[in-house]
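My questions all concern the structure below.
The complex is shown incomplete by one protein chain, all other protein chains being positioned as in the whole.
Let's turn to subunit A:
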Amino acid sequence: MVMAAEPQFHVLAVDDSLFDRKLIERLLQKASCQVTTVDSGYKALEFLGLREGVEINDPDAVSTSPVIHQEVEVNLIITDYCMPSMTGYDLLKEVKESSACKNIPVVIMSSENVPARISRCLEEGAEEFFLKPVRLADLNKLKPHMMKTKLKNQKLEEIETPSKDESGTVAAVVEPEVKNLTEI
């Protein structure tokens, strides 16, 4: 695993609307995140290396063995709620039920303010529920969540590679981020 010199949060954004994908991508870039956008829950699961609930008749489907993308760390998943075939809620459930990805924070977006929907998502483990249109201020709220996972992953790496003395590096990596948060 390569340790990045500067921690960059990588967000996976899921939305079936091209328009909304363009918006969320710009917002996330503005919030200094790396972004990958996909247009469906299935593609999201594919990206994450989980292939449960795959479309059987999809000729482009890869093999069903769950290969985790080692090179690509996802620090947050942000997904639209209303999508055809697989909703944001379905995706949330899949992620939270997988051992590999259950610690990735998931945020749901929706253009409709339906309290029952919101509580259902939060109960299933969604970190936040944003009403569209999502704003930059909303995304800045997510940094602590992403930071938490990132630090957790780094600590796990330290435990797994005891030959390196990473404590100094971790401190250096954390500080700039904290400064950025206050600047926002």
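Here is the rule we go by: a contact is a pair of C-beta atoms (placed from the backbone, for glycine too) under 8 Å apart; a residue touches a chain by one contact, two chains touch by 3 or more; residues count from 1.
Keep in mind that, in the parts below, contacts and distances are computed from a predicted model.
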Hidden chain of the complex, named as in its UniProt record, picked from "DNA polymerase delta small subunit Cdc1", "Histidine-containing phosphotransfer protein", "Large ribosomal subunit protein mL46" or "Trafficking protein particle complex subunit 2-like protein": "Histidine-containing phosphotransfer protein"
Contact partner of the left-out chain, one of A:117, A:132 or A:150: A:132
Residue touching the undisplayed chain, where the options are A:26, A:102, A:141 or A:155: A:26
Contact set of subunit A toward the excluded chain (per top definition): 17-20, 22-23, 26-27, 29-30, 111, 132-133, 135-136
